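Submitted below is the structure of interest, expressed as structure tokens.
Selected chains from the complex are presented in situ; the others are not included.
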Amino acid sequence: MLTKTSFKGKLTKTEDLFIPFIVAGDPTPELTIEFALRLQEAGADVLELGIPYSDPLADGPTIQRAAKRALKNEMSLTKAIELVPEMRQAGLEIPVVIFTYYNPVLQLGYDRFFELLDENGAEGVLIPDLPFEESEEIRKLASERDVEFISLVAPNSDKRIKQIAEHANGFLYCVSTLGVTGERNEMSADVLTFIKKVKEHSSVPVAVGFGISTNEHVNLVREHADGVIIGSKIIRLIEDEIEAFKDGEEADALERFNKSVRELVK
Amino acid sequence: GRFGDFGGKYVPETLMGPLQELEEELNKAMDDPDFLQEYHDVLKEYAGRPTSLSFADKMTEHLGGAKIYLKREDLNHTGAHKMNNAIGQALLAKRMGKKRILAETGAGQHGVAAATVAAKFGLECQVFMGEEDIRRQELNVFRMKLLGAKVTPVSSGNGTLKDATNEAIRYWVANCEDHFYLIGSVVGPHPYPKMVRDFQRVIGDESKQQFLEVEAELPDRIYACVGGGSNAMGMFYPFLEDASELIGVEAAGKGIETSEHAATLTKGNPGVIHGSLTYLMQDKNGQITEPYSISAGLDYPGIGPEHAHLFQTKRVRYESITDKEALDALKLLTEQEGIIPAIESAHALAQAFKEAVEMSSDQTILINLSGRGDKDMATLMQHFQEEE
């Protein structure tokens, strides 16, 4: 099983995973590196590094705002991947998954894309608008290049769950907006059934994401899945400090950020 | 789900199920004579089809070249070809037991069409519209509300059609169980481009029959404007196997040499937009860029994937027309024929007029007049009064 989740040997456990998401270049490339380190400190097992995109149709308003800020800094797919070695140099050890919409990859070309991942030491890739049916070629290439191609599965994936889960690499991203958003403190039976079904078919850890924003949510997910993915909430913690970053109070702000993340996943 | 290299379903996993369900139901419906009968009955008894084929005698004489015919989609209920597709999809939504439809809109024409069919078929309707467009198209917003639709302002991006479409897709992702997404053009993930084409092909089917009745042979050339491209696909599709030359006309805005245009095929390159692999306008990093056209209906950075295919295979010739050329053609048709076309349609007219003068009087051309210009009066007033 670990062979399928190795992330080039950098992922050492398959349970209780904490997988945070940040957007490259939000609010600056330098801070992105800092956030990555603080998240590692707070216990992150894998970093999802988001590429800002003009038309992020799978994302809510928080991540759209982050993308907009990052695009103002002219962040691109190439530049984002090139941040990875800088992170490494600064001390990042956990595997990095590049989260990007399909079009920037398409414009770069698969060859150049994988070359970049390889050169810069990014271990995984996740493309939210490239479903199983459209991803055969890239999955094959990823496998050849030893890059983890992360798949998503949704409660309405239905009979596709088995297909997707059986082909999963790295970890399996369960989209679960139905159960854990908002104020609820327990998962609906439907979601539990869904996660259970995914786990049945999956040979990689099953992580749950979308809408996880409190420590209660986190612990609820931990009970049933192998990992928790946190995106918008992390971005909002960054947004909370935007003014502080502007005012040059970087060290304090990063400290507060780190503390908030620790609270979230304690 | 492909037209040659183009098309596909580039969507979040959550939409794969609904798209599959849609495709299955669509296939069943299109094989069901009762469904097709109802669709055609509604077109006839509600939407006013068949629309006229008008011989533009004065225009023909004025240009002194090919004989010019107009397919009069402006005569449809609500004033444009959009109605054909809205009716088809609304009937399909009803058949699928969906009680709610959602739609995106730019200038508001498709929003009005969606709100109209929602009222007619007893469906709830929510229309996503950019905040900027809401400001610019106050009357259409009011019209949609009067029809009972909810208009949801979209503030992301630049607050225009592209953003409204993104937001509609996001809302659909979260609410796909009981919502039917009524897309307004031959764009989006499979099976939308095919479905919309099949609900619009009535334009070409009727035209073919009407043209044969009056001319006893098919037109030498057929013109249609292309934004997303539904009126063009509807017109062209039934002629794909025929000898008629087909010409799609994009918006060159302030000129294709400037950055302000919407000439997707002329100046764009392949990529993914709104769930479909097609041509689009983008920068070197694959970020989609904002298009520009005086015509709200052509002001879209992508194009239907079937057009991308017809472009690649060269079955259709694509040209582009500037704002100014379109407005000149609009004025000329208005004065010569007493028909004020939509600025969208005026792009097709402009290209056709350019070519008609070079053709001989025994040749014939057919132009798809996709909609009426009433919606454009404010734009036209501003333009022509500035000119004075």
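Just so it is clear, A and B label the chains in written order, and each chain counts residues from 1 on its own.
In the analysis below, a contact is a pair of C-beta atoms (placed from the backbone, for glycine too) under 8 Å apart; a residue touches a chain by one contact, two chains touch by 3 or more.
Note that the structure is predicted; figures quoted are calculated from it, not measured.
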Total chain copies in the file, per protein type: A x2, B x2
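Going forward, only the chains that are shown with their structure count from here on.
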- request: Indicate the whole-number Å distance between the mean C-alpha point of subunit A and the mean C-alpha point of subunit B.
  value: 38
Message: For the complex, give me every residue of subunit A touching subunit B.
response: 53-61, 64, 71, 76-78, 101-108, 128-134, 152-154, 156-158, 160, 164, 175, 177
Field: Contact set on subunit B toward subunit A in their complex
entry: 8-14, 16-18, 156-157, 162, 166, 169-170, 173-174, 176-177, 270-275, 277, 282, 284-289
